[in-house]
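Structure first, then comments.
In this view, the complex is presented without one of its protein chains, the others remaining in place.
Just so it is clear, A, B, C and D label the chains in written order, and each chain counts residues from 1 on its own.
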Amino acid sequence: MPAAQPAPLTLGPPATQAAPRTIVDIRNLTLTYQAADHPVYALSDVSLSISKGDFISLIGPSGCGKTTLMRVVADLEQPTSGEVTVNGMTPEQARLKRAYGYVFQAPALYPWRSVERNVTLPLEIMGLPKAERQARAREQLELVGLAGFERKFPWQLSGGMQQRVSIARALAFNPDLLLMDEPFGALDEITRDHLNLQLTRLWLSTRKTCIFVTHSIAEAVFLSTRIVVMSPRPGRILDVIDCDLPRERRLDIRESPEFQRIAHRVREGLMEGHSYDD
Amino acid sequence: MPAAQPAPLTLGPPATQAAPRTIVDIRNLTLTYQAADHPVYALSDVSLSISKGDFISLIGPSGCGKTTLMRVVADLEQPTSGEVTVNGMTPEQARLKRAYGYVFQAPALYPWRSVERNVTLPLEIMGLPKAERQARAREQLELVGLAGFERKFPWQLSGGMQQRVSIARALAFNPDLLLMDEPFGALDEITRDHLNLQLTRLWLSTRKTCIFVTHSIAEAVFLSTRIVVMSPRPGRILDVIDCDLPRERRLDIRESPEFQRIAHRVREGLMEGHSYDD
Amino acid sequence: MTTKGSLPVAVMALAVLVLWYSGAVWLNAPMAADALNRAGQSWTAADLIRATLAMKRPILPTPDQVALDLYNSLTGHPVTSIRNLLYHTGVTAGAALAGFGMGVVLGVALAAGIVQARTLESSLLPWVIASQTVPILAIAPMIVVILGNIGFTGLLPKAIIAMYLCFFPITIGMVKGLRSADPLTLDLMRTYSAGTAQTFRLLRLPASLPYLFTSLKIAVAASVVGAIVAELPTGGQAGLGARLLSGSYYGQTVQIWSALVMAALLSVTLVGAVGLAERALLPGGRGGAR
Amino acid sequence: ADPLTLQLKWVTQAQFAGYYVAAAKGFYKDAGLDVTIKAGGPDINPTQVIAAGGADVIVDWMPSALASREKGVPLVNIAQMFQKSGMMLTCRKDANIKDPKDFKGKTLGVWFSGNEYPFLSWMSKLGYSTSGSNPDVKVLKQGFNVDPLLQKQAACISTMTYNEYWQLIEAGIKADELTVFKYQDQGVATLEDGLYATEKALSDPRTVEKLAKFVKASAKGWEYAAKNQEEAVKIVLENDTTGAQTEEHQTTMMQEVAKLIDGGAKGTGYLDTADFNRTVDILMSGASAPVISRKPEGAYSHAVFDAAAKL
Partner (left out) sequence: MSPSTNSRPNTARPDMAPWPLVMLAAPLLPFAVRDGGALFVAQLPAASILFAVTVAAILARRLPGSALGEALLLLAGVAAAYAAPLVLLNQGHGVAQAGGLWVYVAGATLLLWRVLALLAEVSGPARLAGPALFGLALVMLWEILTRGFQVPAILLPPPSAVLAAFAAHAADLWDDFRQTVLISVLRGYLIGCGAGFLVAILADRVPFLARGLLPLGNLASAVPVVGIAPIMVMWFGFDWQSKAAVIVVMTFFPMLINTLAGLRSAERIQLDLMRSYGAGYWRTLAMLRLPCALPFLFNGLKINSTLALIGAIVAEFFGTPVVGMGFRISTQVARMNLDVVWATIAVAALTGSLLYGALALAERRVTAWHPSLRKR
């Protein structure tokens, strides 16, 4: 994995270790989906503030509003009430400045573009020259283990491979704020561990701010600086757990008691919301 | 969870504990996808035999051919060479007898049908009366925790909820051979544990034969009677691990040393194929 | 095509009216000038403009002339009278709708056959296409004559010609639509061992609806054209086509335009009705995966 | 009553007043006939209708009837209602046309659809070429109406004495602004509206008798229409299902048409052999592509007319 890639667009001066700046500020966010039969209360009074360089994991039961929350931050959904600012701007302004790299829960690849041209899509939009686009695409495809599949079309890939293309696409873009919705959900443990490591390295070297949705408690603890545990629908924040493990992490950290302690607390939080009596 | 549902179609006399009958027999299966640029060797000389009442988990790196193998068994893909029989018949004959319940890796819901009508779809095809269709759908939706969402449309659901609808759809069908491709991939741990338990109960009470793809080693060990570990592309079988834990399983079995031993062996097998040098 | 707020429509309509009047002045001016010259007196520009807007046989009649003619025709006679344009519109609409109904059945049946049977696709489809390149106006009289001789007169020959014109967009659109189902959902049907008919009814058909409605809108407009084309050779009978013909034959431009306006209104109404049906049948915004 | 179907050449108008009058006044019924009148139109070819069995008698013009005969449809003229030709070429005076000599280099509107034969004969008689890369006169396929003249797209257009000419007048053009060349006066007149049946029908004496009754009643209708023009126009208007014909125009048409039926040597509807021979000569004189190549045999028969006279 190469060191920091050229960042063509930044949201402000490079952050220093000393003064954490608030990048995303969510205040009393509520979102209700209106539907034909009855409305769905997806988010209820959510407040959260994310600093520059933070790696935030969202964890919570299926259907609790994690995706919805990310969509609001990325200006893809309008809140019913409450306020969101991204680096002091509205989400829309931030979006127009190309601050976001979003990995959707589904791969969302374009069927008429080959794997490589799917990855270069955001780069084309940014207007990068062709040679650089291809170089970046190859680099990222290599990273996710898909070298040799550049010329294939999405329907010729397995589910996990499609998801990796979509990860490569977001990384190639090199955004300031990385939003990832269960990016590693369809991957086997080994590939997942590998990509987890790559992601921490990338994050350490570029100091990106990440918001990350996962269902794996271990993954959340391993990657994050803070873990946000959400309640079942209507999504509220149950707990925000600081993950004060050393920033430089290796896989064997998962055996450490500190790791286990945090994981346990996350699990407790999750159980709280559920009501299965198995 | 109710006990055995009425089984409208069976593949043979009810199995007895004593004489395990071969249900799926795969011999020297090879499959190559022809593509415009270069062919993809998806499966190479795979042989496997599955007995009545087995719960087989397939585990292997992303893109190794798990989905492809299941598709061959379900008569959705034609092998390049080799032979597959299902209960002594060709996969096609078995398919025509409606022997399969398949949960795809993607939800594959029909956008123009409500959640309930997506679940009743296979029942409509079988020609069940309306009242029974609805009863079964409600029961299964309850099981996967989606009671109250019958009238919603797929695009009004979260990713995990969509996947649960697709599980409910396969279960409502009550087939003899259940093929599940990463069914719980998009679910949080608590919901996943809950559904794991429900699935073992269902399997115990109905003695269905299951083929299951998962990336979670723990899940594989918890659910299976045998675990098949596959190599990276072209998929070969690296190891078949018998899972001789007691049939009646509770979640805390995962702490037992026997469980850990099997899990370790699976992980070893998986690592073998990979080549990351993290 | 939502019509929220009538302001845009009003602004555009106004623009069109202005254009129309200036077009009328411009196109009619030469003949009006001729007429004024013939009258022998001297005339001013204002005289000329006034003359262009009130000609008996204008090249382009003014909107008010058309509106007046329509008003007279619609209110001056009972609806069942042959002098009422609504009666002729009804005659044409009947033939168009009958043809449209037949066209939908034929078009969908052909598409279904083409999608289901490869024999049909390879051998029939090219000829379906070729059939549409046969100029309908050339064979419409033959159809009218031949059907007339075996005793079918009135509605049926017209409906058949309307059908001939409107089944094609439906077939083409439906072939595309019936094949547009996601391959994974087709696989799902296969695992259920759903019969051909079931796969068709439960998957292919619903998946094709967006294509179907797009085609239906084109087809319903085509069926009106077909009905009118069929009314031309038999010029003497009723219907908007007969009005167009006699208007054209006797140089009654205003009458042509009234018939045209009615034909356009009829088409738009029918297309609108298809649009309403579409809205009722297709549940709003299909979002797709998130 | 004996059923009989008559196919007209054109839409319902005073050009066919005689038949409508005969039907409305019960002349057909009195003769023991149940007559259905089918209106025509620009794309209805009466010959096709009768060949396919959709009519027993048709109204057609002799050039196209003789051409069909050569194409294998054995049409036979059983009565000639119009004794004179109503066709003319009408020109704008301001296009400087005073004489057929002036046609050279001008654009002339011509009806095709079988009605161009007399025109082509005339032009070849004048020695003008009408086709090729640089023709002496430029021919325009004239549509249904008189617009080409009004809009100066053509110097002359084809008109009928009883119809299009009056449309020009109604459009505000003065008669003294127009020059007309009647085919009748130019010696190129061909026979127009006549009644035709098939040879097969004439071979059966019973059908001949039926046709005779029809011809007689039709002639009576025409004579009545010529005498009671106002009533005839009313009857025509009643039969117009498009509701588009105007009384004013049909009245003029009736007046002009009445002039054309006059003068049958043995009464209304009698085909004069001399007229027939002149028509054949004109049609065969076409320079490059004569309309008919052989002298027609048995293309007319007086049998029906004679039988009618005896009724």
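Following the convention adopted for this analysis, a residue touches a chain if its C-beta (ideal position, glycine included) is under 8 Å from a C-beta of that chain, and two chains touch if they have at least 3 such contacts.
In this text, all values refer to a predicted model and were calculated from it rather than measured experimentally.
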Among the options C:33, C:54, C:218 or C:273, the absent chain makes contact with C:218
Across D:11, D:35, D:67 or D:155, the one contacting the chain not displayed is D:67
Contact with the hidden chain, among D:83, D:124 or D:142, goes to D:142
Touching the unshown chain, chain A contributes residues 71, 74-76, 95-102, 104, 106, 108, 110-112, 121-122, 124-126, 153, 155, 173, 179
Note that chain C touches the chain not displayed via residues 1-5, 8-13, 16, 27, 59-60, 116-119, 121-127, 129-139, 141-142, 146, 168-169, 172-173, 176, 179-183, 186-187, 189-190, 195-196, 199, 210-211, 214-215, 217-218, 221, 224-225, 228-229, 232, 241, 244, 248, 256, 259-260, 263-268, 271, 285, 287-290
Per the touch rule stated above, chain D touches the missing chain via residues 43, 45, 47-48, 51-52, 64, 67-68, 71-73, 112-116, 131, 138-144, 147-148, 151, 153
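In this section, only the chains that are shown with their structure count from here on.
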Note: of the two pairs B-C and C-D, more contacts are counted for C-D
Taking each chain's mean CA coordinate, chain B and chain D are separated, in whole Å, by 84
Note: chain C residues in touch with at least two other chains are 289-290
For chain A, residue numbers touching 2 or more other chains are 67, 105-106
Per the touch rule, the chain D residues reaching chain C in their complex are 8, 10-12, 38-45, 48-49, 52-54, 143-147, 150-151, 167, 170-172, 174, 177, 240-246, 249
Chain B partner, complex, touching residues on chain C are 182, 184-185, 187-195, 198, 202-203, 206-207, 209, 282-283, 285-290
Within their complex, chain A touches chain B through residues 33, 35-37, 40, 59-63, 66-67, 105-106, 145, 151-152, 156-161, 164, 181-182, 185-194, 197, 215-217, 251, 267, 270-271, 274, 276, 278
